[in-house]
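A single protein chain has been omitted from the complex, and every remaining protein chain is retained in its original position.
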Amino acid sequence: MNGFMTVLKRDLHLAIRQGIDSMTVVMFFVLIVIIFPFGVGPEPNILARVASGVIWVAALLASTLSLERLFQIDYEDGSLELLSLSSVALEVIVLAKVTAHWLTTGLPLIITAPLLAVLLNMNKEGLLVLILALVVGTPSLSLVGAVGAALILGARRGGVLLALIILPLYLPVLIFGVSAVDAIINGFEAKAQLLILGAFFLAALPLCTWAAATSIKQAIE
Amino acid sequence: MGSYKDGKVMDQIRDFINMEGYGGYVWPSYLVTAGLMIILLVITRRFLKANMATLEALENTAKEDVE
Partner (left out) sequence: MLHRFANPTRFLRIASIAQPWIAWATILLAGTGLYLGLFNSPADYQQGESVRIMYVHVPAAWMAMFCYTSMAIAAGIGLIWKHPLADIAAKATAPVGACFTFLALFTGSLWGKPMWGTWWVWDARLTSMLVLLFLYLGYIALINAFDDPARGTKSSSILVLVGLINVPIIKFSVDWWNTLHQPASVLRMDGPSIDESMLWPLLLMALAFKTYYIWVLLVRIRAEIISNKIRILRLRQVHG
């Protein structure tokens, strides 16, 4: 637990010191959503119809964008190897870094989401479920993404490669995240979708932590 | 001018190629499948042949070095 907090604090400190990084991700997220009405036209009912999908896809892309640096910097300057030599298990380190990633990118996305929902003419019930779905869903994105970020350590063209291998794996989160909002807007219950998103998170937590730790282990061997 | 019998054979071939109007869908599926599989096989075989040649050349130079 101590090791977890140490790594988490360290990563958060770094993120705050280079605050511009997570700000860029949020700006990217907002910009994608803002660009959409220019593509599909400003009719309020069309925007309301695609709102949840647009916000989720933008969140997916923003999360992919920020993941490349999750382990890369620490890998290049050797601190990842130092961390792995310490008494703290690599899995704990991964978990701490994923938590820091979610706090610096996932959480800001959730905070900006209401603003975007208003721009896209989403109603109040939809917004509420969207926030809930993002709260349950984005941690899974960070977890699955951490596996991708660990796999590409030392690879050429890491960023594009990461998007290529991670986006197909994001598909379940996208489907249930969007369908939760769609259900509530069309007058159904969204409980099932939210529960499934929760189940994804619970399954991803041990599996992705283990997979990411294994990939890091073989990267710094 | 083909004989009556030739004409019948031509008709049969035309019918076969036409596939009740589905020929435009059936033949491309078969051709692309065959084409892609053959291309993949040829590429893989070329890769093997190239590697075999390189290995032989390397082993020869290694022998010359020893001598």
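The chains carry the letters A and B, assigned in the order they are written, with residues numbered from 1 in each.
Definition applied: a residue touches a chain if its C-beta (ideal position, glycine included) is under 8 Å from a C-beta of that chain, and two chains touch if they have at least 3 such contacts.
Just so we're clear, the structure is a prediction, and the values are computed from it rather than from any experiment.
Among A:V7, A:A58, A:L151 or A:A190, only A:L151 touches the chain that is left out of the view. Remark: the residues of chain B touching the chain excluded from display are 19-20, 22-23, 25-26, 28-30, 32-33, 36-37, 40-41, 44-45, 47-48, 51-52, 54-55, 58-59, 61-62.
The set of chain A residues touching the chain not shown comprises 147, 151-152, 154-158, 161, 164-165, 167-169, 171-172, 175-176, 179, 182, 200, 207, 211, 214-215, 218-219.
Going forward, only the chains that are shown with their structure count from here on.
Computed centre separation for the pair chain A/chain B is 46 angstrom, with centres defined by C-alpha atoms.
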